[in-house]
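Every protein chain of the complex appears in place save one, which is left out.
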Amino acid sequence: MSTSMNTTMNTAMSNAKDTTPNPHPFIHHLAIVETKRIGCGTRVWAWTHIQEDVAVGDYCNIGEHCFLENGVIVGNRAVIKNGVSLWQGITVADHAFVGPHVVFTHERFPRSGFPKSYEPITIDQEASIGAGSIIVPGIRIGCYATVGAGSVVTHHVPDYCLVFGNPARVQGWMCVWGLRLKSGDPMGLTVVEGVASSSPLCECGRKYEISQEKCQLIAG
Amino acid sequence: MSTSMNTTMNTAMSNAKDTTPNPHPFIHHLAIVETKRIGCGTRVWAWTHIQEDVAVGDYCNIGEHCFLENGVIVGNRAVIKNGVSLWQGITVADHAFVGPHVVFTHERFPRSGFPKSYEPITIDQEASIGAGSIIVPGIRIGCYATVGAGSVVTHHVPDYCLVFGNPARVQGWMCVWGLRLKSGDPMGLTVVEGVASSSPLCECGRKYEISQEKCQLIAG
Partner (left out) sequence: MSTSMNTTMNTAMSNAKDTTPNPHPFIHHLAIVETKRIGCGTRVWAWTHIQEDVAVGDYCNIGEHCFLENGVIVGNRAVIKNGVSLWQGITVADHAFVGPHVVFTHERFPRSGFPKSYEPITIDQEASIGAGSIIVPGIRIGCYATVGAGSVVTHHVPDYCLVFGNPARVQGWMCVWGLRLKSGDPMGLTVVEGVASSSPLCECGRKYEISQEKCQLIAG
């Protein structure tokens, strides 16, 4: 192994913490970064390829073995873990978390000889996509939504919603912190209709209103 | 990052379109290609390793972070997207589409200390394997068959058949273009017995005969 590959990666990691002001992005020397639009404090790790027409915001962390195709947009402080390919038409908003080996698609029924137009996918602010999940074309994952690991997401996911399974189904609601919202039901995990009780629904101190299809932050 | 890694990949891509006659394959300088049997016009992208005893046909596109083990055969104009490992005994026929991060296997019940013989997997002409699907050993995916994203394929898939789910089950039939075949039933997606109505079954103008277990192109 060449000495140049015994990189000072750990040093770079500790020098480039999100909380430290840092005007320069860190690009691992084994990454291929063709865009000039990488925000300050963003880190891009080894064997990741970012094409020319990609925009990545500030203080993001983009893992190893990723691919960001022309047309991809990534907001600020987003996390994209190892092994994720983002195709043209995919947008990852601020603070979103894309787990390791999440798989995105861009054509509903691809044929090698009959390419069709790409359908966009949007991951909204603070959403969290569990490891190894698969997102079919044309999907929007809402703000603060959570997709459990290994899900196959075939429908839009509302804000704050927790889905998992193959196909992914609504399983409950998640707070801003990533805690599961409890209903008036002490058993917790069922989804309740109407306005929640006056006590805060979540340990994190925030209060939410949950209906069958929707969750809103109302205080905190 | 070294300048040599700011590759002229986009230029290479536009120079190597399938439709342009091109006697030379394009091998990215960060790929490891040990075979001499790469067909004309085929493109192999970064961080992909193709072993010595592999044959790849003409005008294929093999993405980043792939691995083609000794014994693999890939036909002409096949597409293999990012992050796919093909093991000994796997054949990908002409025009097949293997989506990103599709996972192949070669032993039904592996133990690290007790290796068994590999079971082959065949992806037939024009078949399409959706992103992140998993194909267990010994499976044949038929011509024009379509595997939905995130499926776990544990049985053979007949020609033209659409399967998805974990485990993957028959969900309908797909035309040559990758459109879903509709039955006489206006609701469409159910599988019909017997010969289809005299009007073409598919928007693409072709006519198919569908039975419970089989679909055939009969005109067009």
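A and B are the chain letters, set down in written order, and residue numbers restart from 1 in every chain.
By our rule, a contact is a pair of C-beta atoms (placed from the backbone, for glycine too) under 8 Å apart; a residue touches a chain by one contact, two chains touch by 3 or more.
All of these numbers come straight from a predicted model, not from anything done at the bench.
Screening A:Asn82, A:Thr105, A:Thr122 or A:Thr154 for touch with the missing chain picks out A:Asn82.
On the side of chain B, touch with the chain left out of the figure occurs at residues 27-34, 47, 49, 51-52, 65, 67, 70, 83, 85, 101, 103-105, 109-114, 116, 132, 134, 136, 152, 166-167.
By the touch criterion stated above, the residues of chain A touching the omitted chain are 1-2, 5-7, 9-10, 30, 46-47, 63-65, 77-79, 81-83, 95-97, 99-101, 126, 128, 130-132, 146, 149-150, 165-166, 174, 176-180.
By our rule, only the chains that are shown with their structure count from here on.
If you average the Cα atoms of chain A and of chain B, the two centres end up 27 Å apart.
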